[in-house]
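Every protein chain of the complex appears in place save one, which is left out.
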Amino acid sequence: MAAAVEIQGLSCRFGGVKALDAVDIRLSPGEVLGLIGPNGSGKTSLFNLLTGHHNPEAGAILLDGLDLAGQSPSQIARFGIARTFQNLRLLRRLSVYENVRAARHACAPLRDAFWLSPAARRQERDSLMNLLDIFGLSEKAQKTPAELTLVQMRHLEIARLLAADPKLVLLDEPAAGMTSAETQAITEVIATHVLPGRSAIVIEHKMQLVAALCPRIAVLNAGRKIADGPTGQVLADSAVRQSYFGAKPC
Amino acid sequence: MLEIRDIRTSYGKIAALKGVSLDIADGGLTCLLGPNGAGKTTLIWTIAGILKAHSGSMKLDGEEISGMRPHSIVSKGVVTVPENRLVFPEMTVKDNLIAGAFSRRKEKGGGLDDLEEVLERFPRLRERANQEAGTLSGGEQQMLAVGRALMARPKILLMDEPSTGLAPIIVEEIFEIIGRLRDEGRTIFLVEQNAHLALDYADHFYLLEQGHVTFGGRPGEVDHDELIQRAYLGARKAS
Amino acid sequence: MDAFTISVLSNIGLFSFLAISAWVLLICGEISFGQQAYFAIGAYAGGIATAVWQWPFALGVGFGVVLGAVIGGLVAWPTTRLSGMHYAIATLAFAEFVRSCLNVFSYQREVDGYLTGPDGANGFRDIRWAYEAGVEPLGYLGIIAAGLAAVIGLIACMARGRGMAQLRIVGEDPILAGMQGLNVNRIRIAAATLAGGIAALGGALYAHLATYVEPAQFGVMIGVHSLAYGLIGGLGTVFGPILGVLVDIGLLESLRVFSSYRMIVFGGLVALVLILRPRGILDEKTVRRIQAWLRR
Partner (left out) sequence: MLLDIVQNTLDGLAIGSAYGLLAIGFTLIFGVMRRLNIAFGPSIMVGIFAGAWLHSQWSAGMIPVFLATLAGAVLASAYVERISFAAIRGDAALASMASSFAIWMQLEEAVVHVFPGRTYAFPTLQTIPMLEIGPVFLRPEYLAMFLTAAALILLLQWILTRTRFGLEVRTLADNPEAARVSGVNVAQVAFLTFLLAAVIGGVAGFLIAATDGQITPKIGLWATMKGLIAMVIGGLGSLRGALIGGLVLGVVEAQAQWFLGAAGREIVTYTLLFLALVMLPSGLAGRADAGARTEALRRL
């Protein structure tokens, strides 16, 4: 079940710096939005507000009409929002398998803390191993994240996100640090396994990925939304090119 | 001035720099372009000695500096202006600047003779000299970080993404400062996302992708748009 | 087994409860200097139940455990939102509070013609269940071992269920845990409840072995010791803290040849271990390697 998202007049500031300034974004169910903008333009701050890690100074976030303001991050996660991180956020001392399994512990009854029936364990194991298999990580299930390559770590984060079966996914630079071929591969994985049946916002600098996944993009610059529309049209916009690629109009 | 040869650095098992070689020429601005995650910041931290390269060499005027500890590298004259304006938020602007001269403690006057000059260069800092640095705006903090580095009388100034998180008008101001420093004949090594802007000021540039230097040249030698297309948009084009 | 070995083994068993209790909180990312408080609560509550109220042994110990767990949970409720250092000092303050309260806590009743019960700083004498029931030291060692096995069993169940993973995720990265939908505060309170119960079980068993307890026995030193056991033995498995106790008490006793230098030797040994293995001997990585090897 994909979710509809409505962000209205969202603002926040950190230590005097306005990170977001009255940003409006609407997402219809199942829509995929690319979010681009120079470093520090407020893209990741927007994600932090969506997941409840910062409180907005003003504005509202509605998920299927439900106001997320004031909800704790764990509550928001249970409403069905999951994300990945630009700088990767993996549990360093837990195995790859336990990293993916982390998404399955929410909302479990107390009994589950002490006992899972062998059948339930097997079922969970099978489904998570299947998931790891999609990302080519099943061989590495018992390794620690530190023993993976960067590309595998990014895949692992996406696998963890899928294990939670969210309605809205937030991908923060899923292809950062990847070669074109790797970007191509992760684009395909996202297209076939992540996006179907979900709404998504994707932050990415690589246009290769954005163009392939997002029919629509929004551009942030210095905390303001400066463009929003069909991908081709926005990328052709000279204001966008100016803010994103440098002062020189081209 | 600084010769970097086949530097390799990794985080755990992730190789971030896979054999980087480049030269930073004496006087002038050398610019390093590349997409996020290409290893640009890793290279800066490696030159500064905070990350250890596990192979390769870095020679400053012929003297090997790889393996030295960060403070020794600073006292050799390789000074970093880090990304995200790492200032000392709870210290006054003046103390921040004094902190920049730590490496020159043994000189007469403790290296504080440049304080006046730096405050002259950045009048906005002089106005706020006794204010805590954490209360400054982003642009002012960036100026402070540059000023602090200048206090060390650097032979080479390493600047890591000075435009991050700043409004376009402030970015232009910062780049004017960088341009002025270059015109004074200082050696600057600049890592920057804003390719057009950087190429306007650079004397020489390198392109870093996937931990490799994939291109090096002078601005104007190549079509900038094509270069940017390659570096940032991920389009595959033959070089 | 000779009496000396039995007493050493009993001590190892009893300290293991305390060490496991501190370890559970360490896993959950919290440093507690105050688990000795629950040890004391268990000892006093269990002792009062059997000696003063003349309850059966199992019921008396159970009472101590429940009381320890409940108080553990109640104390955790306001303290879990404190950051690391503050939490550590808050637990320390609570433990010292408990100890100083016991110093003035008097509750004596006449049992079989004798005045029995805790008497402030003079302590609590004649917790004589083992003597009256005719349990030999070896038999009591069996009881301690059974209690320890029950605790290890419970933790093994949690490792098979979701409990252990939930604790570890919260301990590793509470912010990420929140984003995975885990209620971080509730898990921390649950961990403190569990830790309180485990320490109280050890305390109740201790009281019936020693037959005499006094507030001064539950000072900060044993709290810090029990914390150190987990850190030395390793955070990867429940056997880590037990290994820590074994190394300390086992080695301490066997190093008697060093006589009065034994703390110096032991302290140096611990410092060396920590330089080489900052997460203890049985750290997470080693444990996973052993598990992989066992599975083969």
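A, B and C are the chain letters, set down in written order, and residue numbers restart from 1 in every chain.
Keep in mind that, in the parts below, a residue touches a chain if its C-beta (ideal position, glycine included) is under 8 Å from a C-beta of that chain, and two chains touch if they have at least 3 such contacts.
Quick caveat: nothing in here was measured; it's all calculated off a predicted structure.
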Options B:152, B:167, B:181 or B:213, residue touching the unrepresented chain: B:152
Hidden partner chain, touching residue among C:6, C:82, C:111 or C:135: C:82
Touch with the omitted chain, as defined above, among B:52, B:69 or B:218: B:69
Absent chain, residues of chain C that touch it: 26, 31, 78-79, 81-86, 88-90, 92-94, 96-97, 99-101, 103-104, 120-121, 174-175, 220-221, 224, 227-228, 231-232, 260-264, 266-271, 274-275, 278-279
Contact footprint on chain B, counting only the chain that is left out: 48, 50, 69-71, 74-75, 79-80, 82, 86-91, 95, 98-100, 102-103, 105, 110, 148, 152
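By our rule, only the chains that are shown with their structure count from here on.
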Of all other chains, the one whose Cα centre sits farthest from chain A: C
Most central chain, judged by mean C-alpha position against the global CA mean: A
Averaged-CA centre spacing for the pair chain C and chain A, given as whole angstrom: 42
Distance between chain centroids, defined by C-alpha means - chain B, chain C (Å): 53
Complex contacts: residues of chain C adjacent to chain A: 154, 157-158, 160-163, 165-166, 168-169, 172-173, 175-184, 190, 279, 284-285, 288, 291-292
Interfacial residue positions of chain A with respect to chain B in the complex: 15-17, 38-41, 146-150, 153, 173, 175-180, 183, 205-209, 221-222, 243, 245-248, 250
Chain A-facing residues of chain B, complex: 12-14, 35-39, 134-135, 137-138, 161, 163-168, 172, 193-200, 209-210, 224-225, 228, 232-236
